[in-house]
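A single protein chain has been omitted from the complex, and every remaining protein chain is retained in its original position.
This part shows subunit A:
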Amino acid sequence: MSWLDANLGRIGDLALTHLWLSVLPVVLGLLVAVPVGWWAQRHPRLGGVLLGSGSILYTLPSLPLLTIIPVILGTSILDPLNVVVVLSLYAVALLLRTAADAFAQLPREVVDAADATGHSTWQRALRVELPLAGPVLLAGVRVVSVSTVSLVTVGALIGVSNLGSLFTEGFQRNYTFEIVTGLVAVVLLALLLDGLWVLLGRLLLPWARTERSAA
């Protein structure tokens, strides 16, 4: 236990780094995937190609990507930015399909009603389609959020500090307790973030939870 006492502050720092290395890619991925997915669903032919390439992107293994990206960006190999960029690419790849599906499954009569009441294309997209796609987008974000928290640990292999560093150190020193601590911390962080997304969903999408009641 003395190791834990002595390292509590450091674990907290690693967790904070881990947190922003996880949140940033998910947010960036969402910001890119939502408009592109919306566009892809309106232009099926080019959109299909786009969605397909997104899927291919996700099949690229992360470790080689983490070594190639610094060469492309001209960043230092130890720069946390590399991790953010790689994980953002994965987030886009996953969320692009989710976003396109979320917009494609909107009830036809609601979109029609939006047109009939005189929404312009932009008004319809922002005031009707985006909020109605919200629940599906949220479900996608929750999946990506959890997988991103676990993928961040790979960054430790190339020397970007985060909770994964507890794994690499634990292995080097053959100290199981440190590995388990890292594992537990990563799981807790993933659960915490998931809880935050759910909370955000309740705040932004209050209508999605209303039960049908006899009036």
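The criterion applied here is as follows: a residue touches a chain if its C-beta (ideal position, glycine included) is under 8 Å from a C-beta of that chain, and two chains touch if they have at least 3 such contacts; residues count from 1.
Here is the rule we use: contacts and distances are computed from a predicted model.
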The complex's invisible chain, by UniProt name, from "ABC transporter ATP-binding protein", "RNA polymerase, sigma-24 subunit, ECF subfamily", "Isoquinoline 1-oxidoreductase beta subunit" or "Probable oxaloacetate decarboxylase gamma chain": "ABC transporter ATP-binding protein"
Contact with the hidden chain (one of A:113, A:143 or A:184): A:113
Options A:15, A:136, A:179 or A:205, residue touching the unrepresented chain: A:205
Touch residues of subunit A, complete complex, unshown partner: 107, 109-110, 112-120, 123, 128, 131-132, 134, 205, 207-208, 210-215
